[in-house]
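Missing here is one protein chain; the remaining ones are kept as they sit in the complex.
Chain naming follows the written order as A and B, and within any one chain the residues start at number 1.
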Amino acid sequence: MLRRLSALLPLVALIAAVVVIAGMLSRSGQRDVTTGLVHMCIVIGLYSFIGVTGVFSFGHVAFVAVGAYVAGVLAIPALRKEALYEGMPAWLAGVELDPVLAVLVGGVAAAALAGLLAPSLSRISGLSAALATFALLVIVQVVARNYEPVTRGTKGMLGVPAETTLETAALWAIAFLVVVYLFQTSRVGLQLRAAREDDVASKAIGVHVGRLRGVALVLSAFLVGIAGGVYGQLLGSFNPDVFYLDLTFLTLAMLVVGGMRSLSGAVIGALALTFLSQVLREIESLLDVTGLTQVSFAVLVLLILVLRPSGITGGREVGLLRRWDPDTFEATERRAAPLDEADGAAQRSSG
Amino acid sequence: MLKVEGLSVSYGRVDALRDASLAVAEGELVSVVGPNGAGKSTLLNTIAGRRAPRSGSVRFDDRPIAGTAPERIVRMGLGLVPEGRHIFETLSVGENLRLGLLASGGRTTSAELDELVERRFPVLVRYLDSPAGRLSGGEQQQLAIARTMAARPRMLLLDEPSLGLAPLLVDQVFELIEQLHGEGTSILLVEQNARRAVALADRSYVLRSGRIAFEGTRDELVAGADRMTSAYMGG
Partner (left out) sequence: MESAIQLVVDAVSLGALYALLALGIALIFGIMNLINFAHGELIMIGGYALAIAAATVVPVMLVVTLVVVVIAALLMDRIAFRPVRGADPTTLLVTSFVLGYLLQNVAIMIFGSLPRTTGAGSGLDRPIDVGGVLVSRLDLTVIGVGAALIVGLVVLIRRTSIGIQMRAAAEDFETARLLGVNADRIIAFTFALSGLLAAVAAFFLVAQGGSVSPTFGVSVVLIAFIATIVGGLGSLPGAVLAGFGLGCVTVAFQELLPAGLVPYRDAFVFAVVLLVLILRPEGLIPQHARATRV
C-alpha cells in the first residue's frame, strides 16, 4: 500500500512547497493561503463524490455548513455559549470538546445527513440527483438562518476557537489526499468509476450503482464536513451566507478548472484559483469594483467548459508513475517497479 | 446528380470511410452493399449532413454540400431515411407525415400528400390519428419512407430499409423502392440484403472496411458474380 501511495508524492510535495513559500508571507498572506488549503480540502472531498461517481452535486457546501456549525458549537467553551447563545439547550451549552474531536464529530454529523438522503438520491437519475443536492443546499441554508438558539441565525456563530493554522490545514489536506486516493483505487471506487463511464454496462455486470453512490456520498460528506469544522475554526465566526452560493461556486470552479475527473485536478484547481483570487482582489481594490473576482471566475469557468471541459489536468493524474507510450502518445499508468530485485522478491514472498 | 469524391470520415481515431468515391446520375437506382461495419451508414449520414467528413467532397447538383446542416440539405431535395426507421413514436402517423410536408417548404400540398399516401402507402391511411409507436415494424418502415417522400426529394437515400423485417415485408419494401424508382426518383440504396439490392439497382458499389472495393452495372455484376463476392468477402 505504501508503494501505491507513493503516487501521491508529487501532490504532497506541491502542498509542502506551498506551506514553505507561505511561511515567507505576511500574516494576512498566510491566512489567505490557509484558507486556500481549507478550500482544497473541500474540493478534494467534493471530488471524491463528483469525480468518482460522475454525478454532479451542488449540495456539498451544505455538508460543509453542517460540519462547521456542529464542530463550532461543540468546540466553543461552555462559558461563552452561556453568554452568547440564548435559548441554546442546556445539554448542548454544557458540552465542550477538544477542537479536533469536535471537527470529527462535525464530519460524522454531515455523514449522517448524507446517510439520510442516500436512499433517495441513489435511486434517481444522475441529473435529478444533482438538482436534489441543490435543494439540500437551500434547505440547510434556511435552517441555519432560522435556528437561532444554536446557530444565532443570520447574526452568525461566534466564538469558535481559532485552532486552524497553516500547518494543520496542510496536514488535513494531505490526509484527505490519502483517504480519497485509497478510496478511488479501492474496489468500490473502481466500480464507481467504471459506472461513471458506462452506467448500463456496469449494471449489467452486477454493480449496484445506486448503493455505491450512496457510499461515495456519505464518505464525501464526512470529508467535507470535517473540512467545514476546520474552516469554522479558521474563521472563528461565520454566518450562514459563508456556506451558500459563493462557496459552492468557488469550490465547483476549482474542481472544474483543475479537472473534474482526477484527484490532481482538485489540488491544482484549488491552488490555481486561490492564487488567481489574490491577484483579482488586488485589481478589485485598485479599480474599486466589487464583484469583479466573482464575475471573472465565472467567465473563466465558462471558457473552460466551452474550450476544455476536462480542465487543466484533462482528467489525468499527475504522478511519477505515468509513462508515455511512444506508439500512441497515450499516457498509461504502470505499477511501481520494485526498487531492486531483492526488494521485489521479498514483497512477493510476503504478499 | 450526386457526386462523392475521396470522402474520408473518422469517428475520433477510427477511420470509418477512406477515400470513397461514387456517383448517382439523375433517375438512377444505385445500391451500396457490404458487410457489417463497412461504413455504409457513415456514407449516407455524411452525405445527408449528419457528419462532417475529414476530407473529400460531396456535390449535389454540382453544389458542394459536405458539412452543411441536415435541415438545409433536405430542402435542397436530398432526403435520408435513416437506419432503424426513427419515426416519432409520440406523434401520430399523420403528424409524422406532416413533418415531411413542412420539410418540403411548401412544394408538397396537403392534397398531394394525401394522394401519395393513398396510392403508395395505403396501409397507413387507417392509422393516421394513431400514435406512430403502435405500428408494426413493416408499417413503421413504410411511414419512414412516406414521411421523407412527403418532402418531395429529388433523390432518396435509404439506409437498410429491409433491416429487421419479415420476408414478406421485405418484398413489399423492395417493390415500393422499384415503384418509386419507376416514377423517376433517384435513389441511393444501402443494403445488407446484397442479392436483392444488386438485382434491383442500375449500378452497385461494394464497400468494405471503409473503401469502395468493387463497382459495376447490373450486367457487369451478373457476369462477374464471383469477383463481386470476393470483393464483398474480402478475398
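Just a few scattered comments:
In the analysis below, contacts are C-beta pairs under 8 Å (C-beta built on N, C-alpha and C of every residue); 3 or more make two chains touch, one makes a residue touch a chain.
No experiment lies behind these values; they were computed from the predicted model shown.
The missing chain, though absent from the display, is touched by one residue of B:74, B:200 or B:213; that residue is B:74. Which of A:124, A:158, A:175 or A:276 touches the hidden chain is settled by the complete complex: it is A:124. Contact with the undisplayed chain is limited, among B:148, B:185 or B:204, to B:148. Contacts to the hidden chain, counted on chain A, fall at residues 54-56, 58, 117, 119-120, 123-128, 130-132, 134-136, 138-139, 142-143, 145-146, 200, 203-204, 245, 249, 252-253, 256, 289-292, 294-295, 298-299, 301-302, 305-306, 309. For chain B, the residues in touch with the chain missing from this view are 48, 50, 69-71, 74-75, 79-80, 82, 86, 88-91, 95, 98-100, 102-105, 147-148, 151.
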